[in-house]
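Of the protein chains in this complex, all but one are displayed in their positions.
Think of it as A and B in the order they're written, each chain with its own count starting at 1.
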Amino acid sequence: MARDVPLAVLGALTNVVLVLALSPFFQGVLRKLTARIQSRQGPPLAQPYYDLLKLLGKEDLESGEVPLVQRFAAYLALGSILAVAGLVPLGFRAPLSGAGDVVVLIYLLMLSGVCTLVAGLASGSTFSLLGTSREMMTMIALEPVLAVAMVVGVLHARSFRLDAVLDGSVYAAAVPASGLAMLIVMLFAFQAFVGRVPFDLAEAETEIMEGPLVEYSGRKLALFKYAQMVKLVVHGALFVALFAPFGSRLPFPLGFALFWVKVLLLVVFVTLVAATHARYRIDQAIRYYAALLAVSFGALALASYGL
Amino acid sequence: MLEALCQKMFGRSLWVYHANSGGCNGCDIEVLNVLTPYYDAERFGIRLVGSPRHADVMLCQGPALRSTAQALRRAYEAMPAPKLVFAIGSCAGGGGIWHDAYPVLGGVEKVVPVHFYIPGCPPRPEAILWGVAVATGRVQKKTAPVVFKQVEYPIPTYHPNDLHAEGDLVIYERLEKV
Partner (left out) sequence: MSIASKWKETRIGLSAGRVTLPYPARPRPAPAGFRGRPIFDGAKCVGCGGCASNCPAREILVFDPCQEIRILKYLGRRCTYCGRCAEVCPEHAITMSQDYETATDRAGDLEQRLELFMSTCQRCGRCFEPKTPLDRLKLKGYRFDDLDHERWVFRSQAYLEHEPPVRDLEIELEE
């Protein structure tokens, strides 16, 4: 056990570095594909790297009501999502599976959502408060869906350990009815988790001047944008690990490559949905989430009966 | 070190904030045209952002009016350094046709420092793209002041004060200047 600790830490660091290096690439794929669907040329694939590097060097105007809390929120945003990346299996087994379980994962995912709220409240401008209220409504309606997905996995795998749950455990029942129901629900809810177009009400929209991120500039903005990119990859990895783990037992290069191909397919799916839809209003979105929540509670009931 | 990296990446990723301080919206429509697939500005990394705190470049249109001058100045000061200002159209460049109307202070350079002018009324989307290309250094600018001179100073003028009579000769006193 004492030998496993440095290996586990190394595994987690590898995960973090991998996610940091690859997530702007996936964002670039998303932008380029959106551009191609709109029949135009689009930015080069490395564009998000240029954006982040440029943002890191810009002057940081400490505007907003409470700059200390703004700084805290920016660091927490990237930090919490990287902590999730350290726990999620990215092509190899979950590295820190002894250090935490599913409850910690759900908590950390919720923390990364709370960071946006803290950022908006600390900014104190009208636009950011509006964005914060929308994000709060979204979070209240949507985080239970993710929690239910993982709890269904827990019920079937009969354990809270990460490497047991994040291995396609939702299908482990006799009749995978709850698993399939959760798959459909998560497919419909995925856009909302990563905050892309039909559901990007809270931030990154020109309607309310980018919502909670209004008063951010320079390095802190770079951290938030990075956190958004990493969220796409991490949620994708979580989805693949929970619902599509086929081929994860293959030896190292093949299993790893297959995993990232699956994440790429998920990003393509997100892009296709994002490029062909218009943004929903908050009341339409809440109604949508409420329907998803109802179905997911039904799946939870099925799972607790062993289905 | 980060600032040097930012300078290098600046030309490849410009985030643009669009500020219309009282124009007729003709240039607005041309700027929107630049963001459409036909003239696609996003292939240069240009993105329209909603907040001046996120932007690198402020696209100013319309002349600076007495009522909007303060708002324009505040939007300029809200942008983080390094920043550029493009004045698009003839109104932003010098006040346009309205330069001596009662609410107009002049071009936007009376209120914010302008780095690039893109003249036109409204400028074609290609002209705006050309202006962005000049600003990021992809092309060289093609304009220079033109002076046409038919005469060089000084010219001789025979003023009656400089002529005086000597006998039947008329002497021009400033002969050495001719």
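The criterion applied here is as follows: a residue touches a chain if its C-beta (ideal position, glycine included) is under 8 Å from a C-beta of that chain, and two chains touch if they have at least 3 such contacts.
Just so it is clear, the structure is predicted and the values come from calculations on it, not from any experiment.
Trainee: Considering the entire complex, write down the shown chains that touch the omitted one.
Mentor: Result: the unshown chain touches A, B.
Trainee: Please identify which residue in A:Ser39, A:Thr126 or A:Ser304 touches the non-displayed chain.
Mentor: With A:Ser39, A:Thr126 or A:Ser304 as choices, the missing chain is touched by A:Ser39.
Trainee: I need the residue numbers on subunit B that touch the omitted chain, in ascending order.
Mentor: Residues of subunit B in contact with the hidden chain: 37-40, 43, 66, 69-70, 73, 90-91, 93-97, 99-100, 105, 107, 109-111, 114-121, 123-124, 126-127, 129-131, 133-135, 138-139, 141-151, 153, 155, 157-159.
Trainee: Determine and list the subunit A residues touching the chain excluded from the picture.
Mentor: Its contact residues with the unshown chain are 36-41, 272-273, 275-277.
Methods note: only the chains that are shown with their structure count from here on.
Trainee: From the mean C-alpha coordinate of subunit A to that of subunit B, what's the distance rounded to whole Å?
Mentor: About 45 Å, centre to centre.
Trainee: For the complex, give me every residue of subunit B touching subunit A.
Mentor: Where subunit B meets subunit A, its residues are 2-7, 9-10, 12-13, 15, 36-38, 40, 42-45, 47-51, 53-54, 56, 78, 80-82.
Trainee: Provide the residue numbers of subunit A that touch subunit B in the complex, in ascending order.
Mentor: Counting only subunit A, the residues touching subunit B are 31, 35, 38-44, 47, 50-51, 53-61, 63, 205-210, 213-218, 221.
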